[in-house]
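All protein chains but one are shown in place.
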Amino acid sequence: MTAEKITSGSDDHGAKKKLGIGFWLCVIWLTIMACVALFIPFLPLKSPTSNFVDATQGRPPYAPSWTHWFGTDKDARDVFSRTLHGARISLTVGFTAITAGFVVGGTIGVISGYFRGWLDRISSFVFVVLLSFPSLVLAILLTSLIERSLLTVSLVLGLLSIAPVGRLARAATIQYADREFVLAARQIGSKDHQIILKEILPNVAIPMSSLALLGMAVAVVAEGGLAFLGLSVEKGITWGGLIQLGSDSSRTLEDAPWISFFPILMLFLTVLSLNFAGDRLRAFFDVKEAAL
Amino acid sequence: MSSHVTDESSTEPLIETVGLRTHFITPRGIARAVDGVTVQIRRGQSLGVVGESGSGKTVLSRSMMGLLPRNGVIREGSIRYGGIEIQHRSPKQMRRVWGPEMAMVFQDPMTSLNPVMKVGKQVTESLQLHLGMSSSEAMAVAEKAFRDVGIPEAARRLNQFPHELSGGMRQRVMIAIALACGPNMLFADEPTTALDVTVQAQILDLLSAQIKDRHMSMLLVTHNLGVVAGYTDEIAVMYGGKVVERAPTKALFSNVKMPYTEALLQSIPRLSHASHSRLAVIPGRPPDLVDPPAGCRFAPRCAYARDLCRREEPELIQAESPDHTFACHFPVGSPEYHERREELSRMPAPLLGRP
Partner (left out) sequence: MRFYGQRVALAILLLLAVSMLTFGALNVLGDPLFNVLGPVAGDVNNPDSIKMIEAAKREFSLDRPLPVRYAIWLSDFVRGDFGVTFSSTGQPPVSGVISERLPRTFTLVAMAQLIAVFVSIPWALITASRAGKISDRISTLNAFFLLAMPNFALAVILKFVFSIKLGWTPLTYVGNDPLGSRLFQMLLPALTIGLPVAAVYQRLLRTDIITTLQQDFILLARTKGLSRSRILIAHALRPSLFSFVTVVGLNTGALIGGSIVAETVFRIPGIGSTLVESVLRNDFPVVLAIVMIVASSFVIINLFVDFAYTLIDPRVRK
C-alpha cells in the first residue's frame, strides 16, 4: 500500500528539514532588540523624558521627521527614544518571567512526572487551580496588590507561566521516564537524581526550547496588556504604556497616530519573531523526534 | 454516462485497459506501480487479480476507477468503460459515474466507514444524491438493501454506528453502500482480508450471489489465491506492476505456466499436508518499483531462472488455449523447467526457491 500514501504538494515538505531563512531573520531582529535593551544607556538617543518643543513647528505633537524619526507626542517627547526605552522594560520582564517560570515550573513538572504519587497529585491540582483563572485576570489581581517594580512584575508573570510550563515538563518527563534507556540506567545502579539530570532533562529540554520562545512572546504580550491598563512597572516606559498614551483620547489617535503606531510596530515585530522562531524550532525538532 | 450504454447482451468488454501505466513521482524517482497492463472484463464476468503487496494490484483497481490524485501521478495508456475513454476524465466528470456505474468495496470496514455517521445514512446518502430519492424513500430502500446483504434486524441497524456492529456486518454494510445505486462494475479490494476466517466465506458468497443476481462485473483484488479459486471466472496474476499470467480460473489451477503462479499455488497451506510441515514460502522481496531489475522481474527470486531471464523481459504469449496468456521464457512444463527440478530435488532444502 505504500504507493497510495504518496500525496501531492505535501505540507512544508522542504521547510521541515532546516530552520529556514525566516527563522534567522527573527533571530536577527531579536538580537537587535536584546542589544537595544541591554545597551540603552550607551546609545546616542535623545532623552526620553525631555520636551523638545520647537516653536517653529507650532504645537506638538510633531509628525515624524529627520530630527524626530518617530515623531513626538503631545508633550514633545521623542517617540523614537521612548520606544527604544520601552523595549528595555518589556523585554526584560518577558525574559525574566519566562526564565522564572521555566526554572520553577520546569523543576516541579519534571520532579512530579518522574516520581509521581502524592507529589504529582498535589502539583497537578495546583496547576489546575492556577489555570482556572484567565491569566490576565490573575495578573491584574496580583499586580494590583504589590509594589510594582521590574522584579515584582516579572515574578508575577513568572508565577503565571509556572502552570503551563510545569504541565508540559511533566508530560514530557512521563513520556521519557518509561523508556528503555531510563530503565537501563536504573539497572546499572544510577540514582534518581543522576537519571533525571543525565537522561531525562536533555530530552525534555528539546520540546521545552520552543516553548521558551513562545512563552516569552506570551509574557511580552501580557506585560504589554498590563502596561496598557496601567498595571505594569510604575513610572517605567513600556510599550503598552506608550500605546495607551497615544490612544487614550480619540483626538490624539486621530491627529497623531504615530505615537501609538510605532510602539505597536515594535511590539508586533518582536512578538512575531518570537512566535515564528518558536514555531520553526518546534517543527524542526518534531521531525527529528519522529525520525528516531 | 448512463447504464444503457452497456447493453446486457453485449459481448464487448464492459471495462478494459490497454497498456495501462500508473507511475508515481517519489523523492527517490519514478515508481512504476502499474507498468503496462491490458485486461478486459465483460458484463457479468468477474476477474480476480492476485499478487503480493507491491505487485500493483490495488493501484490497478484504483487507476481503473479513476480514484488516484492528480498531482504526482503519471498516467499512460487507455481505460475504456462502455467503449468510452475515461483515463483522462476529471474527477468532476467521474463523480457522476461513481455510484451508479462503478463502486468499490474496501478492505477494512472499520476504517472505511465514517465512524460518526449512522450506517443507514451512509447508504441513503448515495441514493438521495444519484437517484433523487426523498429521505423516507431512501430509508426504505436502505432497509431492503440491508436485508439483501443479510443483516438481521435491518430496521434497527440503520440507526446504529459502525462501532456497534461486528466486522462481518460492517463489511455487509459496505457492500450495501456499494450496490445501492445499482452499479455495473464492482471493484473489491481485499474485501475479506480483515475478517475472521469463518466470516470470509459468507462475505464471498454474498458478493458472488449479488453479482449473479444483478449481472454485474467484478474485479476482485487479493493476495490470497484461495479466495479467488471459487469466486472468479478468470484470474490475472500480477508481479512488479505487470500481469505475468492470465487464465480462466480452472485452467490456471490445472495448467499453471508461470513459475511465480506455481509458487503462489504451492504456498497455500493445505489440510492434506502433514502437520508441522514447513510452509512453502517464496524467498526474497518484491522488486523495487523505482529501479526494477533488468529482464524478467521475478528472475531474482525464481528457482528456474537462467541467463536469458535476467537479460530479456519475457513477453505475454499464449498457452494452449487463446484465453490463457503468460510471460515466461521457461514456463512450467518446458524441458528447462524439468531439468532444473531434477537438480533441485537432489538438494536437501524442501523449499522451492533458492536456498
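By letter and in written order, the chains are A and B; residue numbering begins at 1 in each of them.
What we mean here is this: a residue touches a chain if its C-beta (ideal position, glycine included) is under 8 Å from a C-beta of that chain, and two chains touch if they have at least 3 such contacts.
On a predicted model such as this, the values are computed, not experimentally measured, just so you know.
**Student:** Among A:190, A:209 or A:247, which one is in touch with the chain left out?
**Tutor:** Hidden-chain contact among the options goes to A:247.
**Student:** Among A:76, A:110, A:237 or A:264, choose the residue that contacts the chain missing from this document, as touch is defined above.
**Tutor:** Looking across A:76, A:110, A:237 or A:264, the contact with the absent chain belongs to A:264.
**Student:** Of the residues B:47, B:103 or B:256, I need the one that contacts the missing chain.
**Tutor:** The missing chain is touched by B:103.
**Student:** What residues on subunit A make contact with the chain left out of this view?
**Tutor:** Interface residues of subunit A facing the absent chain: 7-11, 125, 128-129, 132-137, 140-142, 144-146, 217, 221, 224-225, 228-231, 240, 243-244, 246-247, 250, 253-254, 257, 260-261, 264, 267-268, 271-272, 275-276.
**Student:** Even though one chain is hidden, which residues of subunit B still touch it in the full complex?
**Tutor:** 65, 67, 95-100, 102-104, 106, 108, 111-117, 125-126, 129-130, 161, 163, 174, 177-178
Everything below uses one rule, namely that only the chains that are shown with their structure count from here on.
**Student:** With chain centres defined as C-alpha means, what is the inter-centre distance between subunit A and subunit B in Å?
**Tutor:** 57
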